[in-house]
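Please read the structure below before turning to the comments.
A protein chain is absent from this complex, but the other protein chains hold their places.
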């Protein structure tokens, strides 16, 4: 489906398309849960409901690569048939591992499908899973890394990991808003909590700003992609990331805009600070030791 | 010599002491170049001149542990007899290696000295140096680390490394000043560019503030030591360190003071930002690619 | 084509099959250069000649995964259309990178092919190659590893790397022969220089021997695969590997056979030693320093 790149997938549009597909030509609906290039998170629950309303039999396939382990995602509860995820985002590892969660319906579909497959075939993996071995050469180093990443997430608490990303997303948007810049995502309930895409002011090249920031501050921002190229820079805030990494990145952007002469209102960093650390109500002196 | 901990070693005091030492009981003057616990850098050149004026024969021994590779230091030109340095500060390695630069006068003194020595004896090392070997088990891993550190310093340029530390020192002091807090060091020409010690407001325990910042922001500040305990926190800014690490640390302190209810004026981070990235004179639109 | 698993691909058989394919149904011939499961290296040059003699238009695709960087292999000179290689064998990295070398003929075929592709499509990569970027998320860590691996190979010299593997292959076979065991590969010109598959004596379970060796000596040998399961163990000798790692592995096998009660003739290790370090002709005393 086409779209304007500034909102998530629209449930109503999906429902219409499925209703129009009388011959069941559509075998699967593929949705990106969290769109890295635009900073938009689509509402999987709403899309699933739209599919259910249409009564269409298509599989629901969701790309959760840049949301898994950072933003709430529920394969079973949300009725997803195939979830595609990977090691290199919220799971904090180098790229090299990908995972599929598969519903019984998807598994059955894969058995009756007639398209030639090898790499995409689940059967070898499903069979090996019983023994814990892999059908082919596994990336053992990444499996150790994954074990550590999952342990880190467990130690922090998955719900707290989600809350941290949500809090960081809000802090970034507070900064962007204070700077007077425009966020690509136009619907606040679809703001991504792992990446924020931001328009530079009209007439100012986002890639030049990114280059200035990289050169001066050793901070690499994401580029605008496709039709957003040159107009947008992207602030990633996911995975092994804490408040000071975030504020360090925001100061890099604010200093970069100063250095590059990109018009903005000062104070984005301060806005993020206030959101991240609310002032204490009372500020009466504490007793000082040895004083 | 005693002192008030808020200035460096005083050349005049040293001269008086040496002049009074008619019997040459003083064998050596030991000065810490950059005092980590107070953030004060002593003027070695002035101290050497005072020694020269007194005509006293004592050796000048300088602890350059927390300045070497971060703040300008010149063993030969400044007439130092023994410089003591180590791997774990500006040379960016774990602790475990220490270095001595030795003048001919110091070497001669060590040969005629009668104090029993073993660990402190230079002769074994001097002899082995000719072959590149060590007289005892060397910490080979740290020697590799040191090689890499020196390469990093060469790539950036030693003068630029000094300038970076000087710039960071000024940015930290700009932030502290904006917060309305007091720096321990009272003489601006002796401000340390690798560490800044800051008093918390009277009545506010510096260690409680440090604990709050560590807990909330995973940022570990140095404690006040000795008579400054509980009254002072220290901001280190040396070695492998860039603008965003610095501003990240400053935001952690500003947020920590908000969270802990320590009275301060907002805007320290902004003051540092303005110093680190001066605004461009002209801010006319740049041509945007693909726009 | 079927085969007995104890020799490489047979050029004559290939030629007959291609000659019989009057309708050009065969689009490509896929050969494994070095077969890991049997320790057999196929003669690509002979197979290419057979294809040329037949005048058949099929592409020649070679899996060089376990030979590249260990055994001589020449994509262009040998007239291979597609070479498939990977990071985890002779290139001494974790699994995670795969490479294709592609002839103009293969590139043209891929452009006219009508099979749906995405992962296997070369076009995105070919296009990105011009700029040095990747079309999708690259495994940057492995690219750094690969750079180091190539540097290591250059330092040793590629020809010397081949010679080392050839020498190690001979030493392993000398040990196996001395033990009185049988090598899977029956044609000496097809012996693999990166892995040797060996039959245990009839009645002795190769997997029990492997388990004994792993438990006692922390040495993990390869298992027999498919119809060789339980009958064969495999000795890998490729990549970052030197004489003492090899002899250490051989002593583990010889000690393991003793410990497990697997009948064998003592002396395999000695046979390898003699091959790896021929005795000096003359053994007259050398002058001893300080004697």
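A few notes on this one:
Letters A, B and C name the chains as they come in the text, with residue numbers starting at 1 for each one.
In this section, contacts are C-beta pairs under 8 Å (C-beta built on N, C-alpha and C of every residue); 3 or more make two chains touch, one makes a residue touch a chain.
No experiment lies behind these values; they were computed from the predicted model shown.
Every shown chain touched by the omitted chain in the complete complex is listed here: B, C. When the missing chain is restored to the complex, the residue among B:84, B:142 or B:271 that touches it is B:142.
Only one of C:26, C:101, C:177 or C:273 touches the chain withheld from this view, namely C:273. For chain B, the list of residues touching the undisplayed chain reads 88, 94-96, 115-116, 119-120, 137-142. By the touch criterion stated above, the residues of chain C touching the omitted chain are 200-201, 203-208, 216-219, 229-231, 242-245, 247-249, 251-252, 254-256, 258-263, 266-267, 269-270, 273-274, 276-280, 282-291.
Assume only the chains that are shown with their structure count from here on.
Connectivity note: excluding chain A, the chains that remain group by touching as B | C.
Each chain gets one centre point, the mean of its Cα atoms, and the points for chain A and chain C are 41 Å apart. With centres set at the average Cα position, the gap from chain B to chain C is 56 Å.
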